[in-house]
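Some notes on the structure that comes next.
All protein chains of the complex are present and in place, except for one that has been dropped.
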Amino acid sequence: MSAMLLSLVLLLAGCGAPAALSPAGPQAGQIAGLWAVFFWVSVVVEVAVVAFLLYAVLRARRPVLTLPALAAEPLAERRLTRGVSAATALTAIVVVALLAASILVTRALGALHAPQALTVEIAGHQWWWEVEYWDPVPSQRVRTANEIHVPVGEAVLVKLRASDVIHSLWVPPLHGKKDLIPGHATSLWIKADRPGAFGGQCAEFCGYQHAHMRLLVIAESRGAFDAWLARQRRPAPEPTDAQARRGRDVFLTGPCAICHTIVGTPAAARLGPDLTHLAGRTTLAAGTLPNTPGHLAGWIIDPQRIKPGVHMPSIGLDGADLQALLAYLGSLK
Amino acid sequence: MRAAAVLGLLGALLVLTGCQREQRRFSEVAPASGRPDRLRASGFNPGDRQAPAEFRNPYERNAWAAAEGKRLYAAFNCIGCHANGGGGIGPPLMDPAWIYGGEPVEIYASIVEGRPNGMPAFGGRITDSQAWQLVTYVQSMSGLLRKDVRPSRSDHMSVRPSEQSGTSERRKPPQ
Amino acid sequence: MRRPVLDVSALPPIAYGSRTTIWWGVLGLIAIEGAALALTAVAALYLRQNFMTWPPYGTPPPGLAAATANVVLLALSVWPMYVADRAAQRERRLPVIIALGIACVFNVATLALRGFEFAALNCWWDDHAYGSAVWLLLGMHAAHLVASAIENVLLLALVVKGPLERKHFVDVHVNALYWYFIVAVWVPVYVLVFLAPRWS
Partner (left out) sequence: MSAELAVRDVDDAATRAALEVTWAPPRGVLGLLGTVNHKVVAIRYIVSAFVFFALAGVLALVMRAQLAYPEARLVGPDLYNQIFTVHGSTMMFLFAVPVMEAMGLYLVPLMVGTRNVAFPRLNAFGFWIYLIGGALLWGAFLLNAGPDAGWFAYVPLAGPDQAPGKRIDVWAQMITFTELAALVGAVELVVTTLKLRAPGMSLNRVPLFVWAMLVTAFMVIFAMPAIMVASTMLAMDRLVDTHFFNVAEGGDALLWQHLFWFFGHPEVYIIFIPATGFVSTIVQTFARRPIVGYPAMVLSLIATGFLGFGLWVHHMFATGLPKLGESFFTAASMLIAIPTGVQIFCWLATLRSGRVLVRAPLLYVLAFVATFVLGGLSGVMVASAPLDLQLHDTFFVVAHLHYVLIGGSVFPLLGALHYWLPKMSGRMPSEGLGRLTVAILFVGFQLTFFPMHQLGLAGMPRRVYTYLPETGWGPLNALSSVGAALLGVAVLLFVANVAWTLRRGARAEDDPWGADTLEWSTTSPPPAYNFVHIPVVESRHPLWTHPSPRVVTGLRIDVREVLVTDAIDAVPDHRHMLDGPTLYPFLTAMAAGIGIITAIFTPWGITVGVVLTLPPLIGWFWPAGEAIAGTTREKA
C-alpha cells in the first residue's frame, strides 16, 4: 500500500527529479547513483514484505478460539525456521552489498581534488554567508556574500568556518552538506559539470532566520568567471549623478556604514555583507529577495518584517534619502 | 491538591519572573522614552548630573536585549577602548564608579551623544533600540541588572579582570 | 478446595547478597553512576585533545598530597565497612555499630581531605576546559562521598537508637556494597585528575 502511495506521490510531485537527484556535478552524481541503488532495493523489500503480510493474513487458516495447540508439527516448524533463516541470510547479503556500495561512493567522493585549485573561503554568520576568493596576494582577494561564482568543469576547494553557531553548507545539485563548526575547520570539494545557478541553503538549525539563510552557486564558463572575478576586484564605482552622490552620503553618514563595507569608500565594517558590488548580485538578504529596487527599498526600510530576528535593524529613513540610497546602491555593479 | 497548590505557586513565580525576561522584541523601532534630540540628561562635565526619572531603560528586564547589547558591544568595537568592561583607553564599565552617571538614561546619553576625550557619538549611526540594548548590557556589566537577565559568559577567551581591581566576585574562593 | 500447591511458608523472610532485590537495586545505581563517571572521564580525555599541554600553559599540575592521602584513607576505610558488612549478615548489632561508626569517621575524613584536593587543583572551573573537566570529575566523586556520608550517618543513627528491624541489616550490607563502589572508582578518578596531568 505504501508502495502505491509512493508512486502516487512521485506522480503528484511530477515536476521532475528533486534537486538532490538532478546532479550538476560529479559529487552529487555519485550520491544520486547510490540513491538509485538504495531506492530500488527499498521498493523491492517494502513491496515484498507488504505483499507477504497481506498474503499471510488473508490466506491464513480459519481462526480457532480453543486453546492453541502447543505441540507443533515439527516438519512445518522446521520449514518456517528455514524460511526465516533464508530471509535473514538474504538480508545480510543485501546489507553487506549496500555497505560495499556505500564505501565505494565514500572513496569516490574523496577522490575529487586538484592542485592549485580555486579556493573559496566561506564563513557562516547568522544568517548569511561571507564568501572570500583566496589569492596569495592579499589585495587580489575578493570578498562577496551569499553568491558563489565557480568556473564550470573545475574542481573548487571550499573552506568552511563558522563565526557564531554551527551552520551547514548545502547545495543539493553539487554535493551533500558539510557543517561549519566553530573551532573546527572543514572543507569540501565541488565541481560543476554544467553552467547554471544552483540554489542552496543552510541545513543546520542556526536560530531565528535559519529558514532564510540561502545562497546561490553560479557556474559559468572560465571566461565569464574570470571577467566576473576581475570586476569584483575593482573598488566600487564613483557615483556619477547627484542623486547617487547624495545616496553615498546617506550611506556613509547614516547607520549603514557601521556594519557594511563598500570598497573605495571609508565604509569598511564587516558585520554585514560586503556591498561593493551589490547591484551585480541576483538576490538580496541571503537569497531571500530578488535584487530589484523595490525589494531593496522594502528590505532597507523594514528588514524585521521580512526576516524577523535578523541582525539588520529597521532604520527610519525619509523618502528622499531612501531614493538617493537606492540610486547609489543600484550603481554598485 | 498540594501538588496543584505548589505547582500553582511555582507557576505564579514563573509568571512574575519569566515574561519580560524572555521576550524577543525584534521589530521595535524606537521606545518612546528617548529621541536623542529631546535628551539632555546630563551635561558634558564629569559629575554634572540631573537625571530625569521618567527616562527608563525599556529593556531593563529583557535578557535578549542584554545579549543583543553584548553582541553589539563587540560588533561596534566598544571593546577597543573599554575592553570587556575593565577599561583601557576608555574608563572601566564594570566598577561602580561613573564619570557621567550610571543611570540608564545617562549611559544612553553617553552612547548617543558621545563624551569629551574620545567617546564618539553613536546617535544617528545606531538605532534607538540598539542604543538601549547597549545600555542594558553596560548596566549588566556592573551588576545593575537582575542576575537572570544578565548575559552569561561569552564563547571566547575568558575575561580576567585586571590585577588592580580585586573586587570581582569571580575570583573569590568557591566555598 | 484441594489442589496441588507450592508451599513457600518455610522460606526465610530475609536474605543477603544477590538473592535480594535491594542488592540488585544498588547494583543498578552503581551501573548508572559508573556509566556517568566513565562518560565524564571520556569527555575529559576528549577535551584533552584540544590542548597542547595538559594542564594548559600557566596552570601548574595539581598537588598530590591530599589526593594520595585520600587513596590510602579510602582503601583503609574498606576494612571497617567490611567488618560492618559481615556483622550485619550475622545480624549482630553491637559490632555493626562499632564498625559503621569507624567507617563514618573515615567518610567524614575523606570529605575534609576533598576540600584540600579542590584547592590542590591549582585552577578554577571557569579558567579553561581543563579546569572545568577536573572540577567536574572531582566534584562528581565528592557528591558520592557526601551522599554516602549522609547515608552512613543515618544508618548508624538507626542502628544505634532506631526501632531496628532485621531488614535494616540488609541495608547495612548493601550500603557496604555502595561504599566499595565509591572506593573503587576513586582510583581511576585519582589517576585521571591527579596523575595524568603529570605524564604529558
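Note that the chains take the letters A, B and C in the order they are written out, and that residue 1 is the start of every chain.
Keep in mind that, in the parts below, a contact is a pair of C-beta atoms (placed from the backbone, for glycine too) under 8 Å apart; a residue touches a chain by one contact, two chains touch by 3 or more.
The structure presented is a predicted model; accordingly, all values stated were derived computationally and were not measured.
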May I ask you to name the displayed chains that the omitted chain touches in the full complex? A, B, C
For a quick check of understanding: of A:177, A:245 or A:270, which residue touches the chain that isn't displayed? A:177
Touching the left-out chain: which of C:109, C:129, C:177 or C:195? C:129
Residue touching the undisplayed chain, where the options are A:24, A:122, A:150 or A:165: A:165
Take the complete complex as the reference. Which residues in chain C touch the chain that isn't displayed? 1-15, 18-22, 24-25, 28-29, 31-33, 35-36, 39-40, 43, 46-47, 50-51, 56, 91, 93, 125-133, 135-136, 146, 150, 154, 158, 162-169
Touching residues on chain A - with respect to the absent chain: 1-2, 5-6, 9-10, 12-13, 15, 18-21, 28, 30-31, 34-35, 38, 41-42, 45-46, 49-50, 52-53, 55-57, 60-65, 67-70, 72, 76-77, 80-81, 83-84, 87-88, 91-92, 95, 98-99, 102-103, 105-107, 109-110, 164-166, 168, 170, 172, 175-179, 181-184, 186-187, 199-212, 214, 288, 308-309
Could you list which residues of chain B touch the chain missing from the display? 1-3, 6-7, 10-11, 14-15, 18-19, 21-24, 26, 63-64, 66-67, 147-149, 151-158, 170
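One rule holds in what follows: only the chains that are shown with their structure count from here on.
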Whole-angstrom distance, CA centroid of chain A to CA centroid of chain B, is 38
Note: chain C sits from chain B at a C-alpha centroid distance in Å of 46
Would you kindly tell me how far, in whole Å, the mean C-alpha position of chain C lies from that of chain A? 51
For chain A, jot down the residues that touch at least 2 other chains. none
Which residue numbers or ranges of chain C touch two or more of the other chains? none
Which positions of chain B touch chain A when the two form their complex? 24, 26-27, 29-30, 71, 75-76, 124-127, 129-130, 155
Counting only contacts in the complex, chain A reaches chain B at residues 182, 208, 253-255, 257-259, 271, 302, 304-305, 308-309, 311, 313-316
